[in-house]
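In this view, the complex is presented without one of its protein chains, the others remaining in place.
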Amino acid sequence: MIPRAILTSIVERALEEDLGGGDPTTEATVDEGATAIGRAVAKAEIIVCGGEVFRAVFAAVDPTLELSVETAEGDRAVRGDILWTVRGSARAILMGERTALNFVQRLSGIATLARRYVDALPPGSRTRVTDTRKTTPGLRVLERYAVRTGGASNHRDTLSSAVLIKDNHIVAAGGIGEALHRARRLAPHTSKIEIEVESLEALDEALDAGADIVMLDNFAPGAIEEAVKRAAGRALVEVSGNVTLDRLPELSRSGVNVVSVGALTHSAPALDLSLRLEAAGA
Amino acid sequence: MIPRAILTSIVERALEEDLGGGDPTTEATVDEGATAIGRAVAKAEIIVCGGEVFRAVFAAVDPTLELSVETAEGDRAVRGDILWTVRGSARAILMGERTALNFVQRLSGIATLARRYVDALPPGSRTRVTDTRKTTPGLRVLERYAVRTGGASNHRDTLSSAVLIKDNHIVAAGGIGEALHRARRLAPHTSKIEIEVESLEALDEALDAGADIVMLDNFAPGAIEEAVKRAAGRALVEVSGNVTLDRLPELSRSGVNVVSVGALTHSAPALDLSLRLEAAGA
Amino acid sequence: MIPRAILTSIVERALEEDLGGGDPTTEATVDEGATAIGRAVAKAEIIVCGGEVFRAVFAAVDPTLELSVETAEGDRAVRGDILWTVRGSARAILMGERTALNFVQRLSGIATLARRYVDALPPGSRTRVTDTRKTTPGLRVLERYAVRTGGASNHRDTLSSAVLIKDNHIVAAGGIGEALHRARRLAPHTSKIEIEVESLEALDEALDAGADIVMLDNFAPGAIEEAVKRAAGRALVEVSGNVTLDRLPELSRSGVNVVSVGALTHSAPALDLSLRLEAAGA
Amino acid sequence: MIPRAILTSIVERALEEDLGGGDPTTEATVDEGATAIGRAVAKAEIIVCGGEVFRAVFAAVDPTLELSVETAEGDRAVRGDILWTVRGSARAILMGERTALNFVQRLSGIATLARRYVDALPPGSRTRVTDTRKTTPGLRVLERYAVRTGGASNHRDTLSSAVLIKDNHIVAAGGIGEALHRARRLAPHTSKIEIEVESLEALDEALDAGADIVMLDNFAPGAIEEAVKRAAGRALVEVSGNVTLDRLPELSRSGVNVVSVGALTHSAPALDLSLRLEAAGA
Amino acid sequence: MIPRAILTSIVERALEEDLGGGDPTTEATVDEGATAIGRAVAKAEIIVCGGEVFRAVFAAVDPTLELSVETAEGDRAVRGDILWTVRGSARAILMGERTALNFVQRLSGIATLARRYVDALPPGSRTRVTDTRKTTPGLRVLERYAVRTGGASNHRDTLSSAVLIKDNHIVAAGGIGEALHRARRLAPHTSKIEIEVESLEALDEALDAGADIVMLDNFAPGAIEEAVKRAAGRALVEVSGNVTLDRLPELSRSGVNVVSVGALTHSAPALDLSLRLEAAGA
Partner (left out) sequence: MIPRAILTSIVERALEEDLGGGDPTTEATVDEGATAIGRAVAKAEIIVCGGEVFRAVFAAVDPTLELSVETAEGDRAVRGDILWTVRGSARAILMGERTALNFVQRLSGIATLARRYVDALPPGSRTRVTDTRKTTPGLRVLERYAVRTGGASNHRDTLSSAVLIKDNHIVAAGGIGEALHRARRLAPHTSKIEIEVESLEALDEALDAGADIVMLDNFAPGAIEEAVKRAAGRALVEVSGNVTLDRLPELSRSGVNVVSVGALTHSAPALDLSLRLEAAGA
């Protein structure tokens, strides 16, 4: 559930951008009193995501429009399925159409890609697929929601949600132990401390210094298995960076706890959805 | 050139989202006075786009950071090329890193895809590849800029920039002629009037009623050639919808004036760029 | 129709400005439960404009207020006519009064002036009177709406809606032909290209280079007629700059397509409207 | 002096409105490195107002532009006088031109009208001409500044700056005495209490109840003189509503302290200013 | 009454801050359809303040929540009293809880402290206790409302609501008389002019120059009495700065008109309120 005010603020910015000067095409061709029904239709197999955003866009154009959800969030829809319906002023529906679709085609795209990753895990796998902070500027809260809707998990929300120590931080602090020590002292006790390691030696150092999560950077498959063994019961193991679908089964079998995939949000192709309009009279 | 205030407002929203609560990792591990040099590096062959946004992000974190452009906008860079450099407070560079990269990986992704489309046209082609309004909510002005940087062209900016009459508008107005007549009367004289047509008969009706641009919806290749002939000297011909790279040469040879491609903005995969940091002392 | 979110954002800014610190006068003198009816009354002959803005202001002060439209947008009202009615909390009505009137007195002023210009055209004239971008900062979408409500037309909305090449651009580009060529290449195919010309020679050059619209700068009446002849069938002819009402018939008879009038928005005097309150009990 | 952040926020909103989608005309016709000098020139006799806003607009487009003031705020300029100069990127100057002029043509219009009212007072007059809250939504702080620049005075800033009891408040409170009593109790001790009166009897009641200022509503000239006598030493006398220039001398001679004129801000015609550009090289 | 739009804008900013990334705790543990009743309960004796803000927070999270006021604004509540009730989605109630309480614990804290000051005045006292501009950045309109709710009064709202000349202004202007003269000339006639004085001589000078209010800075008790005598019938006397509760009776007996107390807003401790939730089914 995304709180209304959060949603509205994102949606209004988008409408301002497309509709800030009005819509002369619609104003010219559609009579003021005309009403219509618009049905958002899937044009391929998708995981449905974005109903509340769809609703919020149309409500921001005209609060008297009526919305209904025809396919639940996270369900799989196939070509031709109706996802959501909007009824009321034909002008208002046409004015909000593009902005509404721009949101939901992206969110459904992310949810659908997330589902593909999750489905690529072996049955019973306990490995978690997560997003990263590589989200679209301004849309993070929506994109993280889409990732969850697709069945994957979220990584930390913002820079202040958890500590993630990367190579530059380690160098600046003067070593793995010192970086972890400093972070533990400054960060909230509610934050886990994650650290990126580049070798098994660095891993050991991180585990000894009490890291909660270790992120393996560019480890060979064998080294990953060894890392998982060493970390067992001491820290979670995360693999990140350019993980393709076909590597997931192996990573899962290695016992990796988390695979984080930037592509979930930065490169999910938008899905093609269309809004079919039917006149409902004037 | 994107005016500074426009850029700043987009960039600040993005920083608020990621950095609004501060960055405890960096605050803990990097000393306050430490300085560094960060170099944005291409990790694949790309068309470079986004230098001004990169600059604006870091300036919004800390106005004393110094930026320099190492590869010009629109140039092709290969793996390992340095695109931009930022110098100054190591803390500030690390805090702005992710937000800056989130922008430029998307913009370079769009520019690179746009270039691929343009390069797929036959030599000497006069066909124009354009974007659509299927842009990321909140980032349209940047994404349209990236399309131009890649060498492709822009379609109308907002709903109020030009008239584009689609099937629903035609039905609502009571026909092609009436829709065009009404639009001509209401729209600014500076707006071109474009109309979507689904058959050669509809095309003739649109041409007779004075459409400036006709958008062919789902025409067979032969029908496209015929449409181009009929429209010659009377209206521009645009083809839209799911145009893949390999169809471009044929469309160009048919004489189509414009091919609009939603994928340029809604499905360009982000390109992988990284920021390499080097300590510069304290 | 102005989308709700666009309207609300403008209206809230205005309320913040006047009412951000509350209204001690009303809070002191009017009991919390008191209700009233407020009637907006014309104090002169006017073209009515702004009902939706009037509604939006009061809704932003107190969403339980009830609004009704007594005179339709664009209709002519005479002194004493009731335009709109607002019912509900007397405090809320008094708090929103000035802001609501500040909007509608300006919009009705513009609509009324626009109507005077349109009425000054000879019967059957096909000349179009338009506004310019000389609008009040922050209120453009409303003022353009008022111009249309008065029966006149809009010029381009923003700098990105169409191309308008002025003398400085011509000089910078190195001539009329080069400026038009460059603009055609960069601008969206949906944008018309307008260019300002200062002589018949420049006009010919612009027509030869394919300008869609020519704006005649300071042409003598005879030269205007000649220009219209030369442009016939090739480009629209626009006259701009200090056009007074009494010149309109002659310009229309010359065959000028468009007369753009900055005064419609930058110098329309506000019309005097008042809100008559009647207590409705407590 | 208008604090920078206040100014910037108003100016950025205006730029967003006109320039949010960029300026393809300028981008096409003017080379990136070209520089120019722009001179704002008066096209009639005016009281100059708005230099800081002019500066803020261009700074928001491009902070490297250099501005200089050629005619001081509040000075009289004649046709051809240069008011302000801007130097730097030709593109940036052209992009900001219209927005900058839209502000200063309005502010100079207000200042010039204010000066005409002040100049219409007899020599040595102690009557003060003020504005009202009938300002343009979103621009109040600027318009009040323009009124002062023209030599006139400001009325209360917002609803919370002072108490002004009008007829509806009196009726709601149950009479003049009760309204004044209530207002005195609730309002800050720093607020003056003004009340509108419709007769000499009402005036007496208001004076007895301790009003600080009385606003005479629709009094005949003789009654005004009498009112001034009765109020002398007890309250300031303000006359409001449709006061034309030619009535000012008589009102001043009657001893009226304040004449408030809504037209100063709601109906001042914009003054024609232009920006003359001269190329400065590339 | 705080206008809705003013309230909403403050409340949305606060929600963005706490809830901008969603609430995984609630999303995980509470089913989507679950409903609940939340009751805000006093945990000590308080003056109740903030019902409208409480309502606005929950409405911004979910507009379908139902709110009811159980104890009126300004009433005294004791430990265990229910102040307000919210019913509806259990998730929405839990998501808004902290933000709602953060507002009302502060506002009730201020109202309660204000009441203590007012109650410390002798019976029948005509001395007024007021706040100052030492309010929390961003919350002034709410905190001033809380001061009134507690029974105390407001000082000037903003820098532009009234004139208050302090020592630095006096020095800059070249003396008390000159400062008052200049302020009278520039400030609106609706503004009272207050001036800070440091001695009885300065007081006389201020009274002679027509100050409306004199603020006594650091006067000994005897000097205060003398100052009140000299100012009687000429100006209001305000005492400011570190006034503790036990000094109020004496100041009141001295005839001081106004005692302004910064602590009302800058140091009122938050009161402990809690929200008791009861499941209402799913």
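Per-chain numbering from 1; labels A, B, C, D and E assigned in written order.
Assume a residue touches a chain if its C-beta (ideal position, glycine included) is under 8 Å from a C-beta of that chain, and two chains touch if they have at least 3 such contacts.
Owing to the predicted nature of the structure, the values given are computational and were not obtained by experimental measurement.
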item	value
From E:A111, E:V129, E:L164 or E:V261, residue that would touch the chain that is not displayed	E:L164
Absent-chain contact - pick from A:E12, A:E27, A:E52 or A:E238	A:E238
Residue numbers in subunit B that touch the chain omitted from display	11-12, 15-16, 19-22, 24, 27, 32, 60-63, 89, 91-92, 95-96
Positions on subunit D where the hidden chain makes contact	1-6, 9, 140-141, 144-145, 154, 157-158, 161
On subunit E, residues whose C-beta touches the chain left out of the figure	10-11, 13-14, 17-31, 34, 36, 90, 94-95, 98-99, 101-103, 105-106, 109, 133-140, 158-161, 163-165, 168-173, 179, 182-183, 185-188, 191, 242, 262-263, 266-267, 269-270, 272, 277, 279
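The working rule: only the chains that are shown with their structure count from here on.
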item	value
Interface sides of subunit B and subunit C: same vs different residues, half threshold	same
Turning angle required so that subunit A lies on subunit E, C-alpha fit (0 to 180°, nearest 5)	120
A-C or C-D, whichever has more C-beta pairs in contact	C-D
Shared interface positions of subunit B, touching two or more other chains	17, 20, 140-141, 154, 157-158, 160-161, 164, 186, 188, 191
